[in-house]
Structures are given as C-alpha cells and as structure tokens.
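As you look at this complex, bear in mind that one protein chain is not there, while each of the others sits in place.
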Amino acid sequence: MTSDERHASAPAVPPPAGPQRPAIARTRRHGDLLATSGQTAVGAGGELIASGRLGDQIDLETGRRCAWQCAANVLEAIRSELGSLEQVAEVVKLTVFVASAPGFIEQHLVADAATAYVQHVLGAEAGLHARSAVGVAELPTGSPVEVEALVRVR
Amino acid sequence: MTSDERHASAPAVPPPAGPQRPAIARTRRHGDLLATSGQTAVGAGGELIASGRLGDQIDLETGRRCAWQCAANVLEAIRSELGSLEQVAEVVKLTVFVASAPGFIEQHLVADAATAYVQHVLGAEAGLHARSAVGVAELPTGSPVEVEALVRVR
Partner (left out) sequence: MTSDERHASAPAVPPPAGPQRPAIARTRRHGDLLATSGQTAVGAGGELIASGRLGDQIDLETGRRCAWQCAANVLEAIRSELGSLEQVAEVVKLTVFVASAPGFIEQHLVADAATAYVQHVLGAEAGLHARSAVGVAELPTGSPVEVEALVRVR
C-alpha cells in the first residue's frame, strides 16, 4: 500500500490514545540544517523546574531560569544528535514561547535568558541568532517556557 | 519601479480589506525543502469539524480528532503540490498550535494525533519528525487546532 493509498483511506478519527505515545525525534536533520523539537523547562531530575504562566504564578526571574533551562535542553538535544556541540556552525533561529497571563508583555526579557545560554556556550559568533519571542496561552504539562531551534551544522 | 522603491514609498496604511483576499500558497518550496501553510481543522465538506478551545468547549478526544484532520490537510496540501506523497523523503518538523483555555496543559496529547496521522501515512521512518506543540489563545475562524509542516522532498 502506498502512502497515497493510506492517506486516501485513512479513517476520520484517530486511534484512541494509548499508554504508548507516538515517537517524536528530538532533532531532525535536512542536509546541514538541524531542527529541534520544542523543549520545555524539564530539569536534571526529569521534572519541570517550575510550572505556570508568567504574570501569574511565575515571576520574571523564575521565567528566565526556565528559559535558560529550555535552552540547555535544546543544546543537549543537539549535542546528543551530533556527538559534540563543536559541530554547530551557527544558530540560525531560536523561537521562544512564553506561557503568558493577560497583561504580561515581557516575553523578550524571558527569551533573553535563552539567548544568553546559547551565547554562553557557543560564543558570540556561532551563538548569534534571529529570534522570535511570543506569549502563548499554555504550554505542555504546564511548562512556563518552550524553546525550539534551527541550527546549521558544520 | 524596483521592490526597494515600492518598499520606500509604501503608504503607512494597508488598502482596505476587500471581498478579494490576497492569495496564499498552501505550500512553498525551497530546493528540496517544502513549507506548508498552517492548516486548520476543515473537513471534507469545507467546514470546521469543531470550533472552540481545548479545556473549554472542546474535550481532548475532539481536539485529537481535529489534530488528525489538520495533519490530513497538511499531507493533502503536500500531495497536491508534489503529485504523490511518495515524493516525501521525510518530515523535518511539525508545529502544532492548540487553542487552549487557561489551565489546559495537554497540548502534547492533542499533537500526538497529528503525529499519529503522519506516521500512519508515511511510516515510522519518513514520518518521524521533530515537533513543537504550543497552546495558543485562538486560531483562525475558531479552529481548535492548526498544524504546519516542513518536509524534505526526494
């Protein structure tokens, strides 16, 4: 059966959500371009380091700590794919999603901590990037921040 | 007149919205990289199959049905551009926007249905992808979910 046939004959309703979640790649490469999955503020212990929205339960300093952690998780995903971060030629784009209560408009200051992590590790040149910072309603499992990257590989 | 001249002399205000909306491409190619427009949960009849936000009017099962439909629409946009989904070498990235009421934090479970569709049709290898799932405030025309993709073409 071809993919076109499976597409044409797919049921209208997804299979029920099971205990087994579908596999997602942490990173995916296209030539020398590497895209990462969005990374939430999960710490070394496997739990979120904080939970909630900026401008609500989460203050700016905690939000910045989460963005720093998300950026560390993005680089860790890349490192584990490439073997070494020395393989990163440059960060092309960082997108920083900030869970924001109505009235919180300092997404750029939260995102600065993700930028700071990337530039701390990769240096000013390879770590320089285009960036979008947006305030979203909620993020998976209650993460205050989610960060994704597009990087160029050597 | 060059594009620089049109840019320099553009009025500060857009032309009034007319009955004719500007043309948007469903997909756009850059070499072997194909980007799709965000696809909402429009069904075969041309209408949304549901409308509203997760955690509000829309429950998880309905949200997953919408994500499944959005993913079908993404692959249909790609199929209609390439002639066949057999031309898809791999899905690089899927971004799943979930309209979310405050407190709804299961965007990843909604997004799993989009992932499941892509992997059902394209298989485990070509269908493996990096993914971001985020909870947004609202989506065009009230769609509960919007999905966009970046794929590599053979």
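A and B are the chain letters, set down in written order, and residue numbers restart from 1 in every chain.
Heads up, the rule we're going with is that a contact is a pair of C-beta atoms (placed from the backbone, for glycine too) under 8 Å apart; a residue touches a chain by one contact, two chains touch by 3 or more.
None of these values were measured; they are calculated from a predicted model.
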| item | value |
| --- | --- |
| Residue among B:27, B:73 or B:115 touching the omitted chain | B:27 |
| Touching the absent chain when the full complex is considered, from A:6, A:29 or A:79 | A:79 |
| Chain not shown, touching residues in chain A | 32-33, 43, 55, 60, 64-65, 67-69, 72, 75-76, 79, 84-86, 88, 90-93, 99-109, 112-113, 115-117, 119-124, 126, 128-137, 150, 152 |
| Touching residues (missing chain, whole complex) on chain B | 2-4, 6-7, 10, 12-15, 17, 21-30, 33, 35-38, 53, 95, 97, 99, 136-142, 146, 148 |
